[in-house]
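Have a look at the structure below, then the notes.
All protein chains but one are shown at their positions in the complex.
Naming follows writing order (A and B), and every chain is counted from residue 1.
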Amino acid sequence: MPSLEQYIILAIILFLIGLFGFLTRRNLIVILISIEIMLNGLIVLFAAISHFTKDISGYIVVFFIIAMAAAEAAIGLSLVVLIYKRLRTVYSDEITTFKG
Amino acid sequence: MNWDLIIFYYLAIAMIFSSVFAIFSRHPIYTVLLVLIMIIHQAFLLLTLGAEFLTVVQLIVYAGAILVLFLFVVYLINLRKETKRNVFIRKVSLIAITFLVFGAFLVANLFSLISLKPSFKAYLPFSVEEKSNVWWIANYLFKNYLLQFEIIGVILLVAIFGAVFLIRKVKTFE
C-alpha cells in the first residue's frame, strides 16, 4: 500500500496540471475540461485521506464532488454553446467584448 | 512482488501522462478522449482504495455522462479543423510564474496534512471488514449528511433549469 504522501503528491500534480491548462489554453472547451482534471485531483486527495483515517467523510465529499462536477459541466457547456452562437468563436483571445 | 505499489504507480503514471497530453493536445477531441482515459484510471485508483461504490459512480456519471456531454458540444461546435494556431495564449510566461508560485505554496502547505496524528479520531468511522463500502456511504449519507444530499439535489435541479433556460432563442449573428 503506498503511503499517504504519495497519494497526496499525485493529487497535487493532477491539480496543478489542471490549473495550468485552465490558465493557459485558448479553447474554452479545453478550459472546462481542465476544470474537470482539477476536480479529479481533488477526488484523489479526499479519497486517499478518507482511506487512511478511516473516516467516511472523505468518501462522502467525493460523492458530492462528482455530482457537483456534473452540474457545473452542464451549465458551463451551455454557456459555451451560447457564446459560440453569438460570437462564432470559442477562442478566448478572440472574445474581447469586455476589453477596456 | 508488491502488487499494490506497482498497480498504484501504473495508475498514477497513466493519469499524469494522459492529463498532460490532454492539456497539450491540439485537437479538442483528443483532449476529451485523453481525459476519458484519465477518468478510467482514476476510477480504478478508487477501487484500490477500497471504495468500489465510488468507482462505479465515477464511471457512470463522469465518464458516462459528463464526457459524453463534452463530446456532444464539441461536435455541435464543429471543431473539426485542427487548430493551426497557438494552443496556448500569448505571454504565457507571466501566467506560468503565478502558477509556479501557487504550486510551491500548495506543496508547502499540504504537506502539513501528512503529519496526521496517531490520536486522530475519526468523526464517522467505518471499517471495510464489517460492511461494504456502499453500506457505509449510504448509512452516513442519509443520516448525517442528509441536508447536504438534498442541497446537491437542488443544485442538479437548478443546473437542469439553467441549461434549459440558456438554450432559448438567442440572436445569432447571421
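Here is the rule we use: a contact is a pair of C-beta atoms (placed from the backbone, for glycine too) under 8 Å apart; a residue touches a chain by one contact, two chains touch by 3 or more.
Operating definition for what follows: contacts and distances are computed from a predicted model.
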Identity of the absent chain, which is to be given by its UniProt protein name, from "Branched-chain amino acid ABC transporter permease", "RNA polymerase sigma factor", "Monovalent cation/H+ antiporter subunit D family protein" or "NADH-quinone oxidoreductase subunit L": "NADH-quinone oxidoreductase subunit L"
Omitted-chain contact residue, chosen from B:105, B:123, B:142 or B:161: B:105
Per the touch definition above, residue among A:23, A:42 or A:68 touching the missing chain: A:23
Positions on subunit A contacted by the hidden chain, ascending: 19, 22-26, 31, 92-93, 95-100
Contact set of subunit B toward the excluded chain (per top definition): 89, 94-95, 98-99, 101-102, 105, 109
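Operating definition for what follows: only the chains that are shown with their structure count from here on.
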Separation of mean Cα positions, subunit B and subunit A [Å, integer]: 6
Touching residues (chain side subunit B, partner subunit A) in the complex: 4-5, 8, 12, 15-16, 19-20, 22-23, 28, 31-32, 35, 38-39, 42, 45-46, 49-51, 54, 57-58, 61-62, 65-66, 69-70, 73-74, 76-77, 79, 83, 86-90, 92, 95-96, 98-99, 102-103, 106-107, 110-111, 113-114, 116, 120, 122-127, 133, 136-137, 140-141, 145, 148, 152, 155-156, 158-160, 162-163, 166-167, 170-173
Subunit A residues within the subunit B interface of the complex: 1-2, 4-6, 8, 10, 12-21, 23-27, 29-30, 32-34, 36-37, 40, 43-44, 47-57, 59-60, 62-64, 66-75, 77-82, 84-88, 90, 92-93
